[in-house]
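The structure that follows is given in the form of structure tokens.
Apart from one protein chain that is not included, each protein chain of the complex appears where it belongs.
Labels run A and B following the written order; every chain starts at residue 1.
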Amino acid sequence: MSSKYPWSVRGCLPLCALTLEAALILLFFFFTYYNASLEDQEGLVASYQVGQDLTVMAALGLGFLTSNLQRHTWSSVAFNLFMLALGVQWAILLDGFLSQLSPGKVVIKLFSIRLATMSAMSVLISVGAVLGKVNLAQLVVMVLVELTVFGTMRMVISIIFKTDYHMNLMHIHVFAAYFGLTVARCLPKPLPQGTKDKEQIATRSSLSAMLGTLFLWMFWPSFNSALLRSPIERKNAVFNTYYALAVSAVTAMSVSSLAHPQGKINMTYMHNAVLAGGVAVGISCHLIRSPWLAMVLGLVAGLISIGGAKCLPFPHLAVGF
Amino acid sequence: MSSKYPWSVRGCLPLCALTLEAALILLFFFFTYYNASLEDQEGLVASYQVGQDLTVMAALGLGFLTSNLQRHTWSSVAFNLFMLALGVQWAILLDGFLSQLSPGKVVIKLFSIRLATMSAMSVLISVGAVLGKVNLAQLVVMVLVELTVFGTMRMVISIIFKTDYHMNLMHIHVFAAYFGLTVARCLPKPLPQGTKDKEQIATRSSLSAMLGTLFLWMFWPSFNSALLRSPIERKNAVFNTYYALAVSAVTAMSVSSLAHPQGKINMTYMHNAVLAGGVAVGISCHLIRSPWLAMVLGLVAGLISIGGAKCLPFPHLAVGF
Partner (left out) sequence: MSSKYPWSVRGCLPLCALTLEAALILLFFFFTYYNASLEDQEGLVASYQVGQDLTVMAALGLGFLTSNLQRHTWSSVAFNLFMLALGVQWAILLDGFLSQLSPGKVVIKLFSIRLATMSAMSVLISVGAVLGKVNLAQLVVMVLVELTVFGTMRMVISIIFKTDYHMNLMHIHVFAAYFGLTVARCLPKPLPQGTKDKEQIATRSSLSAMLGTLFLWMFWPSFNSALLRSPIERKNAVFNTYYALAVSAVTAMSVSSLAHPQGKINMTYMHNAVLAGGVAVGISCHLIRSPWLAMVLGLVAGLISIGGAKCLPFPHLAVGF
């Protein structure tokens, strides 16, 4: 990507990635097997569909959300896919090893893929803070380290507070945002030219950033309900997320128009604020019993998100707050 | 948007939208509650999936369909999302109040969201006639007025003719087209410059208009079957819509090539004609018992749609006929 790295680093990088891939295959060979029975009470197609919604959000939503930067159009989408594919493999192994008490083989279910996709999305969110400053090798290291830290943190929380999968994972946005900011601080200062490029937003790609936002907006109810077991809780989660998102979309458009001196809509503010409602109801969405509360959360989250986006230096991370 | 409105209007608009949002939250607080049981016999995930298809059609299909105008690329997609989010909230309240005989609290089911999304799509269709001539405040008023008129009209029809949800709602295209034309007539004459901009179609955004068309085409069977209760009727609706759409796509491509002096495909004609089959079988799709009838309807609708698009002044509305 940037030309300051010597050829040797660049040359060995794909070999490292291939070696890592071979190591992952060996780990899968020794430690995993498929569940021979049909474990899902909700039916194969329904369970597959929920997992697919998460894949659409991760590959398409988060991939296109950051495609409006000047230098990174389709390549940022490609890097996003790379991190997703690598991250899911590592997260499945890690979740399997951490969730069992005695060492043994890891059973792969449809639910494991769902959980691993959601874990891998933490990396895709964090990357918003470092995009344009890292190369492919650094991304590989970041995927492995962040998923290991996130998995360990979730296991510790689950042991101490006796929480279930849903409660553990809904801290993902805060975790991912702070992890991304920490990585961005540790990186060497980028060239001034690089910074300028990052700020320049290509208007012709705004349509694709809008596409990413829409896919996240449309499938967020799937994200917030994917790890819940009880059908009633899932229904409530779908409803509350839906209402919170509707209100934060209206809020985002109105306030972002207010913030601009000529009354125009600021796209970057809007992208984040539209989704803020879904983030805000994430942890509690299965417990809220009436729509108005979810709507209030969506309204407040939309206002905070636009306020935050005006002050924070990393606009693409504001979705985490 | 346009610069002829004084600052005061522009400044108060977001405040009005926020006040309206607060009023909606209060209405939800006093008048709505969730259904505590799992009401759907078809399963939560299946029911949610059908509602999601409608959201994809509304947010992505209708949003990107009109994104090929010169001045409105991503902002028309954003306005589309704004109207959808606002419209769904208002339509849920309105449908709830109108459908109950004695005053009382409104129960929110997955079916209500499905119905509200379809009602809100009437506004998104109408907007094609006034896009580029209205500002955000006028859009808010249009959303509220059109949904109220549409909801009242559907209730009156349902009382007089004893029709079900499906029959009431399938007039949506005709209603939306005429409502949009009426609003466009009532608006002050646009500046000549604005008219020219509206006519100019940006070739580089045609790809995104094609994306919107495809999403509408792919999910139209969901739209035509979403309000039917009987599984056999839903199956017939899916089949007939599928065949009508296939034929109208072939017809649209062929005839639009015939209409052009150099044999090229006219994109605007095609966008509408591709979808004409789905509109044509809308009302009767659950009653047709053999594919050939749906295919004949698709063929005729495709021909009429291209003929209409050549004569009508508002090409984006032709989908309604």
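Methods note: contacts are C-beta pairs under 8 Å (C-beta built on N, C-alpha and C of every residue); 3 or more make two chains touch, one makes a residue touch a chain.
All values reported here derive from a predicted model rather than from experimental measurement.
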{"item": "Of B:Val107, B:Leu214, B:Ile283 or B:Ile304, the residue in touch with the unshown chain", "value": "B:Leu214"}
{"item": "Which residue of A:Leu98, A:Leu136, A:Ile232 or A:Val300 touches the chain not shown here", "value": "A:Leu136"}
{"item": "Touch list for chain A against the chain that is not drawn", "value": "1, 7, 10-11, 13-15, 17-18, 21-22, 24-26, 28-29, 32-34, 36-38, 43-46, 48-49, 52, 55-56, 59-60, 63-64, 67, 73-75, 77-79, 81-82, 84-86, 88-89, 108, 110, 113, 136, 204-205, 208, 211"}
{"item": "Touch list for chain B against the chain that is not drawn", "value": "42-43, 46-47, 49-50, 53, 203-204, 206-207, 209-211, 214-215, 217-219, 221-222, 231-232, 234-236, 238-239, 242-243, 245-247, 249-251, 253-255, 257-258, 262-265, 267, 270, 274, 289-292, 295-296, 299"}
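The rule is simple: only the chains that are shown with their structure count from here on.
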{"item": "Distance from chain B to chain A - Cα centre to Cα centre, in angstrom", "value": "31"}
